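Shown here: the complex without one of its protein chains, the others still in place.
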Amino acid sequence: MGNFVFDLIGKNIVAALVICIIPLVFILPYALIAILGELKIGAWMQDRVGPMRTGWKGVLQPVAEVVKLLQKEDITPTIANKPLFNLAPFIVFIGAFAAFAVLPFSEKFIPSGINLGLFFVFAVGSFAVIGIVMGGWASNNKYSLLGAMRSVAQIISYELPAGMVFLSIATIAGTLDMQTIILNQSGPIWNWYIFGGPQGGAIKFLFIPFFVILFIVYLISSLAETNRTPFDIPEGESEIVAGYHTEYSGMKFAMFFMAEYANMYVVSAIIVILFLGGWSSPFGTSFMDGPIWGIFWMVGKAFFFVFVQIWLRWTLPRLRVDQLMYLGWKVLLPLSIACFMAIAFLAMIN
Amino acid sequence: MLEALFYIFAAMIIGSAAVTAFTKNILYAAFALLFTFFGVAAIYVLLSADFLAISQIMIYIGGILVLIIFGVMLTTNVSIVDIKEGFTGKTSFIIAGIFSAITCIFFIYLAFKMPFINHAPKDVKLPNDSTIKPLGKLLMTNYLLAFEVASVVLLIAIIGAAMIARRHDD
Partner (left out) sequence: MVKYFKDILLGFWTIMVGMKITMDHLFQKKVTMQYPERFDPIDTGFMPDNSRNKLFVDIDDCNGCGGCERDCPVNCITVETVKTVPSDGPITIKSGAKRTLWVLKHEIDYSKCCFCSLCVESCATSAIFHTKEFDYSGYDRNELKHDFVSYSDEEKQKKLDNFVAYQIVKKQEDAAKKAADEAAKAAAAQITK
C-alpha cells in the first residue's frame, strides 16, 4: 500500500506535482481512445465502417478531431456573460478531474489515499452541476438554459440511488477508503462485491441478487450522471440543439467534451472498484497479480465499462423527461433502499 | 508550504466573499459563493478535518449553492436586475450604521474573549488519521439525540416540500 511516487522521489512538492500530472497524462490518450471507440463501435453497430481515411483504418481520426477543435475559432456570443461563459468549461472539467484524485490505478498508485475516497467522489460531482448551470445561464440562449436545467434536475435525481449504492458498499466494507475496499475483494473472484463480498460463508449467496441489483442500479445512475444516452436529454439534439454547450466552440467545447469522457472513466472505475475488485486479478492473488498487473486489470475493467456505455448509447433511444424521473425516483431509489437494508442486515449478521 | 497554501485559500475566500457582497449582478454573487465555499473546505483540509471539508463541498456546493442559483435563475427577471447602490435615505443609513457598529464591536469583543485566541496552544497535534471514525462514534453516542432530531427535522422538511409541490386537483 502507498504511493510509488513517494517511494521514488520522497514526500516533497515535486512528488506532489508528479502525482497531480499522472491522471492528466492518463486522461488525454484515454479520451482519444474513447472517442475512436465511440466512432468505430457506433459505426460497426450500424453496419457501417466508420472513419477510414485518417491513418490506418482511421485510427488517427480522434487526433484529427482534437486538432480541428483546437484550431477552431473561439466564439463568444456578444450577449453572453463573458466571465462566467469562459469559466464554466473549466469548472466542469475540474469536477471530472478532481474525482481522479481518489481513483486508484494500482496497489501502488492512488493519487490521494484519503480515507474518504467514496464520499469525495460523490461530493466533487457537484462541481459539474455548478459548471453546467453556469455555462447554460451565461450563454444567454434558451436552449442552453433548458439543457442546464434538465441536466441539473437529472444529476441531482440520480445522485440519490448512486448514494444508496455507495452507502451499501461502505456498510458491508466498513470503510470509505478506495484501497481498503479493493483490498477486501482481493483473492478469488467470488470475493468481489458483485458476488457478495469476502465474508459471510454460505449465507452470503442468498444476498447475491441484492448486490447484482445494486450493480445495475449504479450502472444506470452513472449513465444518467454523465449525461450519456439514453439519459442525454440535457443534450438532446432533436429538442434543444446541444443543451448547455450549444454556444461553445473550439477549446471550450473541447473542455466539455474532455470532461464528459473523463467522467465516463470515473464512473466506470467506481463500478469496478465497488463491485469488481478494482485492481485485483480475477485469478486470485497468485496469478497475474501485483502492482503492474494491477494497472492492467483496473484500466482494462474500467475500459470494459466505457465500452458498455458506448454500447448502450448505440442501442437505446433517448428517454422522455417524465420517464427519466419515474425511473430515478420510483424504480431505482426504492430498489436501492431495499437492497441497502438487505445488505445492512448481511453486514450485521457477519 | 502549508502556510502559503493557507494564505492563498484565505485570499480566495475573502476575495470571493467581497465579490458576493459588492457585486451588482446577483448571479455573480451566487457564483462567487462557489469559491468561498471551496476555500472554506480547503481551510478545513488544512486543519485536518477531512470529513468536514468534504461535507462542506457536498452540502454547500452540491446542495445549497445549486438551490440558490436555481432560485435566482427561476425567479422572473431577478437575474437581470441590478442591485441598487448609493445613498438610499438618511433614516435607513443611520439605522444600518448603528447596527453595523454594534455587530462590529460585539465581534471584536468576542474575538478577544475567545480562549483559543488568548492562549493558542503552541503545538497542536493534528490527527494523523481520518476523523471519520471518532466523528461517527460521537454522533452515535454523545450526540445521538441531536443527530436524530436533525434527521427528523429534515424528514419533515422533505414531506412538507412534497406536500406543497403536489398538484391539488380536487
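Which chain is which? They are A and B, in the order written, and residues in each are numbered from 1.
In the analysis below, contacts are C-beta pairs under 8 Å (C-beta built on N, C-alpha and C of every residue); 3 or more make two chains touch, one makes a residue touch a chain.
Please read these numbers as outputs of a predicted model, since none were measured by experiment.
**Student:** Write out, one label after another, the shown chains that touch the chain missing from the document.
**Tutor:** Output: missing chain touches A.
**Student:** Which residue among A:4, A:90, A:296 or A:314 touches the omitted chain?
**Tutor:** Only one of A:4, A:90, A:296 or A:314 touches the chain omitted from view, namely A:314.
**Student:** From the list A:48, A:142 or A:320, pick the residue that touches the absent chain.
**Tutor:** Of the candidates A:48, A:142 or A:320, A:48 is in touch with the missing chain.
**Student:** Of the residues in chain A, which ones touch the absent chain?
**Tutor:** Counting only chain A, the missing chain is touched by 41, 44-49, 52, 216, 311-312, 314-316, 331, 335.
In this text, only the chains that are shown with their structure count from here on.
**Student:** Using CA atom averages as chain centres, what separation in Å is found between chain A and chain B?
**Tutor:** 29
**Student:** Flag every residue of chain B that touches chain A in the complex, lowest number first.
**Tutor:** 1, 27-28, 31, 34, 50-51, 54-55, 57-58, 61-63, 65-66, 69-70, 73, 79, 129-130, 132
**Student:** Name, in rising order, each residue of chain A that touches chain B in their complex.
**Tutor:** That would be residues 13, 81, 83-84, 87, 91, 114-116, 119-120, 122-127, 129-130, 133-134, 137, 145, 152, 156, 159, 176 of chain A.
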